[in-house]
Structures are given as C-alpha cells and as structure tokens.
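Just below is one structure, and these are the notes that go with it.
For this depiction, one protein chain was excluded, whereas all remaining protein chains were kept in their positions.
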Amino acid sequence: MAGRLDVLVCSGGACMSSHSLEVKEELVRQLEAHHLADEVRIVETGCMGPCQYGPLVLVYPEGVLYKNVAAADVAEIVSEHFLKGRVVERLLFRSETADRIIQERRSIPFFEKQMKIVLANCGAINPESIEEYIGAGGYEALGKAVTTMTPEGVVAEMKASGLRGRGGAGFPTGTKWDFVRREKSPKKVVVCNADEGDPGAFMDRAVLEGDPHTVIEGMAIAAYAVGAQHGYVYVRAEYPLAIKRLRSALEAARKLGFLGDRIFETAFSFDIEIRVGAGAFVCGEETALIASLEGRRGVPRIRPPYPSTSGMWQLPTLLNNVETYANVRHIVARGSAWFASIGTEQSKGTKVFALSGNVRNTGLVEVPMGTTIGELIYDIGGGVPNGKRLKAIQTGGPSGGCIPVPYLNTPISYETLKELGAIVGSGGVIVLDEDTCMVNLARYFVEFTASESCGQCVPCRSGLVRMLDILDRITRGEGAMDDLALLEELANTIKRSSLCGLGQTAPNPVLSTLQYFRDEYEEHIRHKTCPAAVCAALFVAPCEASCPAHVDVPAYVAHLSNGDFAKAFDIHMKTNPLPGICGRVCYAFCETKCQRAQIEEPVAIRDLKRSMADYAMEHKLAGPKPRARNGQRVAVVGSGPAGLSCGYFLAQLGYETVLFEALPIAGGTMATGIPTYRLPRDILKADIDRIVRAGVEIKLLSPVEDLDELLADGYGAVFVATGAMKAQTLALGDPLPRGVVTGVDFLKGIHVDGTSEVGAEVVVIGGGNSAIDSARAARRLGAKHVTIAYRRAKADMPASPEEIAEAIEEGVEILDMTSPTGVVGGGRVEGLRCARMAAGPFDASGRRRPVESDQAEIVLPTSMVIVAVGQEATGELLRGAGIEVAKGGLVPVDPVTMSTSRPGIFAGGDATSGPATVVEAIGAGRRAAIAIDRFLGGNGILEPEERVEVATDYDEDAYTQERARAVPPMAAAGTRIRSFAEVRGRFAKEQAIEEARRCLHCDRKQTEDGVCCGSSAGEAAGATTR
Amino acid sequence: MKLEELRKIRERVQNDLRLRGGAARVKIVVGMGTSGIAAGAREVLSAFLDEIEKRKLTDVIVTQSGEKGLASKEPIVEVIERDHPKVVYGGMTAEKARRVVVEHVIHGTVVEGDVLAIVDAEKE
Amino acid sequence: MGKVKVATVWFSGCAGCHMSFLDIDEVLIDLAGRIEFCNSPITDLKVFPEGGVDVTLVEGAIGNEEQLELARTVRAKSKIVIALGDCAVTGNVPALRNGIPPRELIEEIYGTSRTTNGALPYEVVPRLLERVRPLHEVIPVDYFLHGCPPPAGLIAKAVLALLDGKTPELTGADLKFG
Partner (left out) sequence: MDKLRVKIDGRTILAAPGKTILEVAAENGIHIPTLCHLDGLRDVGACRLCIVDLYGQLVTSCTTKVADGMEIGTQTETVRAYRRTILELLFAEGNHVCSFCVSNGGCELQDLACELDMHSVRVPYTYRRERVDATHPRFLIDRDRCVLCGRCVRVCQEVEGAHTWGFAERGATARVITDLAVPWGTAESCTSCGKCVEVCPTGAIARKGASNAEMRKHPDLVAELTERRARG
C-alpha cells in the first residue's frame, strides 16, 4: 500500500544534539502501536535550516512543520494529526510580528525569502538513500554531462554561469576549471575542501550530512570537465556524521555505477576517497590542505605554483569547496543562463549562510546573492531577540569583518561586503546585539587565529600574538592611545606580508572594528569602561556598568537582601540623589543587563529601589553628610534631574550651590511632563526637599538670561541644565484650527497650570513616552476614545514596552504605520488626515523607514490632536555666552567633564544630549560636579574610600534556584483611568528582601586563589566572552 | 548504468516522493474523527490508498481530517480537485471509495448517489 | 651659553654602561666644560633635580616599583631621555627572570642565603615588579644606545651631537646589540 504521509525528521547535527533520534524512535513505536506503519513513512533527513527550533518534524503532504518536538510529544502528533487529522497547534511556528500560528513550512517567514538550490535536498530527502536523491533529479546532470557534453562544453557552462568559489575567496569557478583542464598531464586530481573551520560556520557540514550525493555528483562532473581520474574529499574529523553519510553515499554511487569505471558507459572513469583532517584551521588553505592530504605537516606553501598546475603529488589539482560543488549539478542540468539570472551583476546564484548569535532564528539559510543584509537578519532571521538593539553583524569568521547597522540595505555580494571591510567568506554570519563588546569580539578572533597560525611565517606567528597582547591590555583597561596606532601597524604588516591567506586576513576583525567602532576602543582606553559591560576587569557588575549614573546596584541590593534599607539608601545616594523618582520612572538600564535573566528574569531592581526610597522618605533619612563649606559658590541653571544632581554633589563637595529655576516649581520635566500617575508629586517633592536640606538653594521664578552676569556675581562656575523643553511640531495646516496642541503644552497644562480640557475623541501623534503619557492622561481626563498614530511599526516605538502595554490596557488604541498629513476642520479640529505607510528600506537606526503605501489616505475623526513628536533644546543661554551651539540647539560638551568650549561653563542633561532619561541626566550632573570641583581647585574625589563588597547573611545557593521575579501590585485598568493616582504599587518589605536575594552578585569576581565564588550564572556574568 | 536506466529509477522513486511535492492534482480528505472511525473510515482510507497504488496515480494524495459534525453521514470524504468545487461524499464504504477513485478521480465524473454537497472553494 | 644639564640614572643593570661612559677618555674633559652633572651614581647625588634637566641617560631595565617611580620622574623632568645599553633597551640579562614569580625568586635568593639567615626582604626594599621591562615600555624614550655595554665612542657620539643641538645619527653598526 502506498504511504499516505511522509514524516521527515531532521537529523542534522543541531537537531540530533537536541535528541531528534529519540523522537524518531518514539515515532516508530507509536506508528506500530496505531497500526500506521504501512501508511506513514518516516524519513531521516539532513538539516532543514531553522536549527534554533530543533528537533524539527515536517509532515507531508500538508507540509506541516513542527518545532521543538520532544519524544513525549510524539503520541499526541500520531493520535491527533496522523489519525484524526488535527494539527497539533502548540508545536507550530508562531509569527514574530503578528500573533498568529503558522502551520505550513512554506509560509513561515524564515523560509519565504529563501531560495534553495544548494540546500534543495537538505531536509527534504533521506541522505542515506541514493534512490531518493535520484528521485529528486540526482545524477541526471552527470549523465547529461558525460553523455552529451564535451569537457570543454562543461567548462564553458561553468564559466558562463558566473559561479564563484564559495569557500570564501570568490575566485571564478569556471576559470579555475579551465586552468586545470588546459594542463597537459595524463593524471589529474579533484579535491573537495570540506575542512570547514570558521567558528559559527556549518553549511558544508549540513550539505555533506543532508545531501552527500550532490557533492559527489558535482565532483564527478568536475573530474569529467578537467580530465581527472581521482577525487579526494578532505573533511575534518570533527564531522563524524558527515563522514559516515558521505562514506555510505560513495558506496551507493559506486554500486549504481556513478563512480568507478566507464561511468554511464562512456570512457570516463572516476572515483573518490575520503581523507579525514585532524582539525587544523590552516588546513582550509589549499596548499596546506594538499600537504595534509599527502600526509605531510599541514602548512601552506608559497604560490605560485598554484594547485591547478602543481597540486597533489605535483599533479594538476582542482580544489573547490563543498558548496561550490553542490552548485555544479544544477548549473549543468538547468543551464548557465538560468543560474546567471540569479544574483547580482558580478555575484551569481545563491549563498548559504549560517546565521548565529543574537538572532531569533539561528540556522542555515540560502538566499540569492543581492539579498540585503537587513532582509537576511530581519525577514529571515527574525531580528534580535529579547528587546535588544542590533549593533552589527560579523561575516566571514576570523577572516572577516563587522558591518554596523547603517549598512543594512547593502545587497550581499562579494564586492559589496569587501567594500565595507567584511567578506562573504564561507558564509558564517554572527548577529551582534548591543551587549557585544567589539574590542572583546576582535580579541576573540585574534585569539583564535593566533592559536591556529601554522607558525611558519613571522608576521602571522609572532604578530598575532603581539596583537592579542595589546587587545588583552585594552580589555583590562591598561591600554594607551598609542596602542591603537601600534595595533593598526601590526595589523597592516601581518595583512600585507604574511605567507598565506590565514595571516593575510587574520587582522580583518581588528581593522574592521577599528574602522566602525574606534570609539569603543577609545572608551576602553581613555575612560576604562566597557560600554557593553563585557570586559569584566572594567566594571563592578553589568547592572552598575549599564547605569548612566553608575549606581552600585550589587551593593545596595545586597544591603536590601540583608534587610538593611538605610545602608542601601546611603550607597544609592553616593551616585544618585533621586531614588524616589528613579524608583518609579527610571528606564532601568540595569535590568536589561541583569544576568539573572539567564535563569528566568532580571531582578526587579527598579521596584527594589522604590521600596528603599519610600523607606528612606518615611524614615526621613538624609543620606551621607556633606563636607564642610569651602566658601566657593557655583550656580546651576535649571532644576531638572541634571541640575538637581549637580547641585547635590557640589553641595556634598562643600560648595555653596544655587539652582535657578524659571518656573514656579522645581523639577523640570519631572514636574511639568511626567504625569502624576507615574510620579506622584509628593515623591518628587521629597527627593527635591532632601537635596535642599543637603545645602542646595533653589530660586524659583528666577530665569537666567546672561551667564556672564552670574559669573560676575561671584559664582566660580556655572552648570547649565536647561533641558529640551521646546516641542517639535508638524506642518498639519496653516492656520491650525483650535484643538491642536503639543504634548509638552498638554501635559504642562495638566500639571502646572491646572487646565484639563480634553476632547471626546483624541488623536495623539508620536511613538515616544510623551505620546503615551499624553494618551493615558487624556483617558484620565475623560476622553472616550484615544488613538495614537505612529508612522512606523509598533515594534519600533521608542516608548518603553511596559508603558505601551499599560496604555493599551487602559483602552488606548495604537494605529501604527500611520503618518498624519494634515488636519480637517475650520474653527475647531474635526479630523486628522493620515497616510498609510509601508515598511521601506532600513534607516541608520536599523529600523525600517516608513514609506507611503498605495493604500488610500484615512481620516481619523477627532476633536483634539496632541502632537508629541519630540522635543529639542534651544541652546539660547549658551549661545548668548559665546558658546557655539550645534544643530537642534544642542551644546557640544566633553562627555566626561561636561565642560563647554568656555572654561568655567559646564552643561549637561537634555540640553546637551537631546531628550533622554532622568538617570542619564543624573549621571551627567554628577560628572559635571566632579569636573567643576577640579576646575575650582579640588581633587574631584567624591568617594575616597574603596568599594567594599557587601557580605550577605542568607543561604545564597537556595536563591540561585529558579525563582519567579516579584511583581508589585497594580491598580486595575478600569480603576486607573478614573484618576491620576499612582498606578504601580510597591513591594511589602519582606517581599523586597526576598526579591533582593535573587541577585547573583556578579560583583564578586574572584577570590584570592582565583576561584570564582559566585554561582554558575554569576560566573557567566563575570566571564569576558559570551 | 545508462541514462535511460537512471530515468527509470527516477520515475519509480518520484511516485514514492509525490507526497512531498505539494503539487497533487487531487486531494482526498477522509474524515477520521471518532464517529468517522466508528463508521468505518479506517477501511475507507485503506481502500483509497490501495486503489491509488494499484492504478499508479502519482498526482493524488490522501489525507485525513477531524470530525465534520455530521455523524449520521460518516464516513465522510472530500474530493478536492484544483480549479473545481469541492465534492463531499457521505456514507462511504471501501467499495464506494474504489468507485470514487475510478469514476471521479480518474474520469472526472462525480459519483452522484453519494454526494452530500458540492462546495465552491471561495465559500469556505 | 649656560651648561647643559645632564643626569644619569642606574636601574637594573651592572654599571657597565656607566663604566663605558667613563671610558670616553679625553672627551670627558671636553664635556666637563659644557655640561653640568646633576644626578648620577658617579656624583652620588641621590635626588633627581626638582628643576629638571636637559638630558638623562638611563642605564638598566625597570625591575621594581622604586625604579618605575623614578623612571616616571625622569621622564617628567627631562627634555631628552636616552636608554643607555641593552638592559634599558631590551631588558637584557635582568629580564631573564621574567616568567618566574617574584616571590619564588626572593625565596630562592634570600631564603637559602647564609648571609641573610633566610630573612626575606619584603617590606624594607622596593617590591619587585612581576616582570622586568625595558625602559620604553614604561616611559617614552627618545634615543636608544645599543650594546652591552654601548661602546664609549657611541656614547660620546650621541652626547656630543646633542650638545651641538643635533639629532644623533644612530644607524648601522651603532645598533649592534651585545
């Protein structure tokens, strides 16, 4: 009886390591049990591609693809799907963008944009069945070549196809074949290079494991074309499955006469042997590979002579890579014109890439040359997971380079990637997110090549070790700026004077990171910081490193875990004097880097901070004592977070500090913009009052118009923190009807002026937090229907995901891909005209640029439009003091000292950075206070004592077990929209202590005898490589 | 091995691989819910598979579905042909299944007596 | 014209370079009229001149914390710094101890010595650095005089060129180590 279902079980390397063979065995058992063995055929296949989701099971004829199948799931699949025809939904793929399940393999986005030529059979046939290979058209091309074409004809086809070497160098394959064909030698050799050694590259393995005959057929055609009798596949010993499948494929091919004497009853005879390499990376270099094939030490030799004239045993030798051979039969069978129609002008056909790193869908993909990098990463790869930002992609492994975000629209080809300082290489693509340290990445690759150098030539052998020394020094914070020049000089020397390709390309990872991420090297050298919080010698813990104010999170959390809230508060005040505010509105950069996420979820650091701050407020704690007054005076303009922070730390250092505020209330945007349901004003006041008690004088209603007057008044220095309060506008009509306001004015009206006028229908334009704030505030003021119109995709909204989710709960509707073009209405606004947008090419931020779609314009009926599309600084005050102001009103300052071009005048916060976060402003204010102290003759030291690790008094091991993150109480959405009362509740004291104990103490790096004393996850956090 | 021999192997195997092609002309869906199986859907399914095998039909696939909600008419079978309305047969037996293969699938004549419904593809 | 201020210092080395300096014979007489020796093991002036010097010749590699500190002072207070001899230029013989942990070294040398009765000098003498380093690895160096010791003629050539306000032409055989 014919089968009714074909069930393909992926047995590629990745799926096998996630136990796909157990799934297969269970399938066999279950089919027997249900008497389905005759109707359902199980096929073990090679790699299907999306390795992340293995084990994969593909069921035909429906084409249903199941992911992450465990043996325990098999019974359900058999009884539900195979017997009753009900697809098991929980094992299906899910769309990344829309919340839907995808049943069929071909509609999964991962597969949609791919074009499988090389991988056509991988995951589709049983690699151990030559019959299935033949059924899929196999050996037809070999038959066609040897019976109907001349060798010259085959070579001509290869040339015309435009195929280039897929091993990395991209040399035209047909030309290479022609060289070998033209050699006058009775004996010639073809060699397949399967010594795949790049970290993160596994395409050759997948082909050998999933479709070995395609390589055999390609080699046989090549042998016919160049006139060779012997073939060798040089495959690394680390690929036992590939060796096994190749070996059985060779036997099967011999048995059917595709190898051996008189192939297809012609005069052509050819056979292939397998040679197993011992795993030296350098043996991927062709001359080293040949040396190793011959049984000698695997070291490269000088070319010429090239292998095509003198290779194995001095015979003319054709050497191509696995993927190159895998293309051959398709070109012969379907013609060079077909092949040449795929790809770009100079790079034809497809390329297989191994996607790995920080990307949702890791695995093997095959795309036409010319596919853009962005399509590869986002459309196929599914983008960067865990809400992180893309930083760069690394291609070509240790010989390749990095490509940063602004180049996402680059079509992939040999030429374009080379222009960017990267290479196509063998096809490894490592996606790097914001948590990657580029210096450490370069160090990793140099460490690899330094240890894989054959040791023959001096620049590579000794030079790479010296580069590694220097990179090590930099990642330890011991680098000097001169090191960069030396590093570059060494890199260029090695690149240009090494003997073989290994050395000539080994410096590329350093050169390309220096090209695009030099600032990161400089951060390590000048400021001894690792922005990605990877280089462990340079920070206390990842949370501390990622905090713009560098709050010693591990220390205060440790105090909290001991129940000592007062000590925790003291630690916090050393670097951040606004704990009540930050405990509520902080972006919590710390949590995004929290290593606890490797176990389940980050520690709820912000909520912990709030508990601590509320405790301090209720117990009227003052924080550390300021130094005695030193008699000098400093003026601060603006009472937002930057000004308050700078003022506080100046007071701590002994300065008499006066804050000038133009408005009748202190706090800047925290008072005028952030709604009270997020930040109650008594909390704001408590934090500010504490700063006043610490010795800062705040003068309200005191606008400053002339900095020189201040300096003449006896202030030794001035810190300008006037924020970015000017609302940006859109050209929506002229004159604008009533009912169109800016988000800034709307929120300020509510919180400062006490106005509360709102329409029944409100449309908010924008995607940032102030748009969300406006929308949620409008709901609270009684608006029936609030819509946010945003021109990009929802996933691209800059507002925090938490805020967006809460807004939706409160009934705010988000209309993304919608760009307002004008208002409708005369006296009063009646509607908002919007164009519907489509996702265009990627912009410099790595998001897709919205472009107008062909959908018709829509009109949103509304009685009020709130424009919250961004704010900017004016720079007026500083311009008046003769300081140059850049575009957007921003003032250029030194990032460490916050000093402007004029000595004695410092600036920070939104005024210099543009709209940013409270905690960034606090960090800037503190840095400025230190610099002002130095400027006025002090030593700029705020904390003279060394950091002390806080001992804890509970059983830490118990808390490294999985333990859910604590969630504070939240008011229900229905209640929330009835008032401006605070939405988020706080932990009970015991709950806070419990939550604090989830901290893994990444700050405890090593004990004296060099043993890491943290938990395993703590070690992971302390490790420099990810 | 000659080219002709190779092609023979291929034809034989292709029949074997037809399920994976996704390009079948006719799809026969057998309702295999609890009531379907109770009414003899297993035998119907086997008969379809057997008949298709015997007649070397390479462009027909047989698949299964769940309960159709019409227990009294089980076993229920749908015959879906490209560019044709879907034909739903009820009260199938192994014998009737073989007839559907010959008359409907091969010759394109609907087996009138057993038809429950004819459904336009768009209306689904 | 005032005299040119010259200092010499002696770090981890054998004093051979200073001996070679003295070996420049009659040139010394010429020099005596043109330079003022500010700080030198030869003159036994132990404090590096606060006001700074024009040229400092540094013999020896950097082996302990005191030497590191003084090397930095030398750099800060000298217009020109010359690494004098292979120890200062390459680390030479003193650097052969690199790779052996300082603690082991001290225990080996002092712990087994009769004259010190096994007392280990941890506090009273400057701490050894993990590695002995050539001078230019710790401070920028302007000229390198190779040799163990550098030939007297080479020293004379370099110093006289500097006194004439010229750049010493150090090339070819002048760069012979050992």
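For this structure, a couple of remarks:
A, B and C are the chain letters, set down in written order, and residue numbers restart from 1 in every chain.
Going forward, a residue touches a chain if its C-beta (ideal position, glycine included) is under 8 Å from a C-beta of that chain, and two chains touch if they have at least 3 such contacts.
No experiment lies behind these values; they were computed from the predicted model shown.
Displayed chains that the missing chain touches over the full complex: A, C (touch as defined at the top).
Checked against the full complex, the candidates A:Val458, A:Ala537, A:Leu711 or A:Leu730 give a single residue touching the omitted chain, namely A:Val458. Checked against the full complex, the one of A:Arg297, A:Arg389, A:Lys784 or A:Arg934 touching the unshown chain is A:Arg297.
Considering the full assembly, A:Ala280 is the residue among A:Ala14, A:Val59, A:Val87 or A:Ala280 that touches the omitted chain. With the whole complex as reference, residues 83, 86, 89-93, 95-96, 98-99, 131, 134, 136-137, 141, 143-144, 146, 148, 170-178 of chain C touch the missing chain. Interface residues of chain A with the unshown chain, by the touch rule above, are 280, 282, 297, 299, 301-302, 450-459, 461-466, 469-470, 486, 489-490, 493, 496-499.
The criterion applied here is as follows: only the chains that are shown with their structure count from here on.
Taking each chain's centre as the average of its CA atoms, chain A and chain C sit 52 Å apart.
Centres computed as Cα averages put chain B at a distance of 96 Å from chain C. If each chain is reduced to the centroid of its CA atoms, chain A and chain B end up 48 Å from each other.
Only residues 1-6, 8, 39, 60-63, 82-86, 106, 124-125, 131-132, 134-137, 139-140, 143-144, 147, 256-258, 263-265 of chain A touch chain B when the two sit together in their complex.
The touching residues of chain B, when paired with chain A in their complex, are 1-3, 6-7, 9-10, 12-14, 16-17, 19-20, 22, 24, 27, 29, 31-34, 37, 45-46, 49-50, 52-53, 61-67.
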